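The complex appears here minus one protein chain, its other protein chains still in place.
By written order: A and B. Residues from 1 in each chain.
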Amino acid sequence: MHTPEEIQAVIDRYPCSQQYALAAMQDMQRQFGYLPREGLEALSKHLTCPFSQLYSMATFYKAFSLKPKGKHVIKLCDGTACHIRGGSVLLEGVERELGIRPGETTPDGLFTLQLVNCLGSCAIAPVILIDGTFYGRMTLEKLPGVLDSYREEAAAE
Amino acid sequence: MKQTILVCCDTGCLANGARAVADALEREVSAAGADCQVQRTVKKTGCHGFCEEGPLVRIQPDDIAYYHVKETDAPDIVRGLIQGAPVQRLLYKDKTGASHPPRAAHPFYNKQKKIALRNVGEIDPHSLEDYLARGGYEALKKALSMTPDEILTEMETSGLRGRGGAGFPTGRKWRSAAGYDVFPKYVVCNGDEGDPGAFMDRSILEGDPHSVLEGMAICALAIGAKEGYLYIRDEYDMAVHAVGNAIRQAEEAGFLGENMLGSGKPFKLRVVRGGGAFVCGESTALMASVEGRVGEPRAKYIRSVQRGLWDHPTVLNNVETWANVPVIITGGGAAFAKLGTKSSAGTKVFSLVGKVKNTGLVEVPMGCTLRELIFDIGGGVANGRPFKAVQTGGPSGGCIPESMLDLSVDFDTLTKYGAMMGSGGMIVMDDTSCMVEVARYYVNFLSEESCGKCTPCREGLRQMLHLLTDICEGRGQEGDVELLERLGHTLQDSSLCALGKSAPNPVLTTIRYFRDEYDAHIREHRCPAGVCRKLTSFRIDAGKCVGCSACVRACPTGAIAGALKQPHEIDQSKCIVCGSCRTACKFGAVTVAGGTKQ
Partner (left out) sequence: MKITIDRKPCDCEKGEYLLTVAERNGIHIPTLCHHAALGEQGCCRVCIVEVEENGRKRIVTSCVYPVSRECSVETDSEKVREQRGIILELLRKRAPDSPEIAALCEAYHAPKLDRLRALDSGKCILCGLCVQACGRLGSGAINTMLRGTEKLVGTPYNEASPDCVGCASCAEVCPTGHIVVTETADARTIWGKTFELVKCARCGAVLDTPEALAHAAKRAGQDVPVLCETCRRLKMTDEMAQTFGLSI
């Protein structure tokens, strides 16, 4: 969650110049897990730029989400190397395991699934990135175990 | 005496436990105690290149290369250092079983020449001292004593061409920008490496960030710029941190900032983090993004060197291009021009990935052939399967068949055949890759990444995707291939930017070189590679099956049954045609036939 003060603190890091729009939005996304409407409104005032322009950027760039994300973000690489090393079969496996499709969050709010383009780790394809951890040479067999480790951690909390 | 243990801590090796290896080595080194004769250090470096065989450790100055290193190997490695005897089991062994310590002994390394990657894997990228010890910032010092014209002439003589894919002569670009009497001017680094399968730029930004900063500072002197930006894609977290850290260090040491080495000339650099858009690799879209707008390109009839960032003269170059600049200034343009070929000077970094034995990051002189790259350096196709095609240039490039393997890799040769060298992504495909599906994959990628501003790209890709999906799912019609070509040619000529103009390349090259696959999909409802599910069925050849049950274990739906050592059978009603059985079978007993399900 975010307060107006928290939002303002992020925005005040930047001078009132359009060139900082992307950076300010990046910071908000990182800190709040999404771009709150009030955040974009406050930024629009700070930069004196139309709100619709920031909204346009928010929906144009894949880094941004207008809805809050799950606790753990699963990024499944759909780069060419991963793709030809079984990426789509892996995706189906993840979809089956979690019951959601790319862009969606599990009902318990634990996982958000994203299909991303090339994480640059092609030599260990296919790759899944969960939060900051890379899982290379992923297989359907290894998948449940990896997901369970996050589920167990959440259950323990 | 100094002994340095270089541990590759690039993403690939990290995912395989390199951090634990590095930590264990550090523990062993300090446990061994201080030695007044020998200074032993462990360095966490950038990519060593041989990602397939990681985690990788290298010992200098003896040049001992260790492969597949585990945490538990650490005591033996340090003991080997102290006793002066390499750890045999971790060394490269040739076909006769003889082991060879030096890295250059491995066929993966011995044809490479590291220029852009000269420091990657040799230094701790977070250490300015390491960079300086290898001649870092000497080029900048020299450039500060040169006139702008002298710097430009050196760059022109070198013959360096942009490494981002377009191959525009770098010296000429800088000279153009220098010629405009409009200020301020800008220097920009394109670190938006978006080609799937490419990680050349990431390795340089993470493994040797100062080389890029130094290159940009030299350009600033040549054109009269005081400000620069490094646009790094959002997904490259480590690169963003490495570069930000390097800028801080360089400013503190006086190489950058208000006053470069007391010259009175300022040069300030800032990192701009991308927002997650492949199109921002296009130079005008990148600049729009830096300006705080959506990443939509503009017509390039007026070049960015004249009107770029905020409509001012801007030199934008790729990461690898920048990394080459200090070498040209220190060694001279003429020496650089001796490497490579006449029209493509220097070396090129490639990410060799896909169905190849030796996956990794390599740098070779231009003019190396595809065959040398894939078979000599790459070790050939993985799992002994037949070679089918190599995809170069990412989504802007083309698929090259076996008949073209002896072509030289440079800026111009491949272009003659409808393909392109591109930024360096090189994806090897075997007989289990369907070229129609590969075309569909790229068109799908581009249709999502298209900014959507111009009609041909936005609408053309949408339609091409429908057609290719139809073909892959058994709804292809006679005339579809011709329609794809017609649409493709319109996109090539009439799109607004290079994304749209090059988008048809994977489709057009696969049609040109793999037409029979398209025809099989459309006319026979059959995917020869056994990839397109609706056009494929798998069967087990009882004559070849030895009943080892490897396929049973691999099958995600339990569709295969059979007693041990007896021929197995696939229950077609349960089979989801994923191909795991074919991959698992070591006896080639899984055969591919056309689609059976309607």
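Definition applied: a contact is a pair of C-beta atoms (placed from the backbone, for glycine too) under 8 Å apart; a residue touches a chain by one contact, two chains touch by 3 or more.
This structure is a prediction, so every number in the text was calculated from the model and none was measured.
Q: Quick one: which of B:Gly135, B:Gly332, B:Gly384 or B:Gly479 touches the chain that's been left out?
A: Missing-chain contact among the listed residues: B:Gly479.
Q: Of the residues listed, B:Arg458, B:Arg512 or B:Arg539, which one is in contact with the missing chain?
A: Looking across B:Arg458, B:Arg512 or B:Arg539, the contact with the absent chain belongs to B:Arg458.
Q: Using the document's definition of touch, tell me which of B:Ala225, B:Leu487, B:Cys545 or B:Ile560 contacts the absent chain.
A: Candidates B:Ala225, B:Leu487, B:Cys545 or B:Ile560; residue touching the omitted chain: B:Leu487.
Q: Quickly run down the residues of chain B that touch the omitted chain.
A: Interface residues of chain B facing the absent chain: 277, 279, 294, 298-299, 301-302, 447-456, 458-463, 466-467, 477, 479-480, 483, 486-487, 489-490, 493-496.
Q: Where does chain A touch the missing chain, residue by residue?
A: Touching the missing chain: residues 37, 49-53, 55-56, 59-60.
Note that in this section only the chains that are shown with their structure count from here on.
Q: For the complex, give me every residue of chain B touching chain A.
A: Touch list, chain B to chain A: 11-12, 14-16, 51-52, 54, 193-199, 202, 234-237, 272-278, 289-295, 351, 353-355, 359-361, 391, 394, 425, 427, 429, 433, 438, 441-442, 445, 449, 451, 556, 578-580, 583.
Q: Which residues, counting only chain A, touch chain B once they are in their complex?
A: It comes out as residues 17-23, 25-26, 47, 49, 53, 56-57, 60-64, 78-86, 89, 93, 116-125, 127, 132, 134-136, 140.
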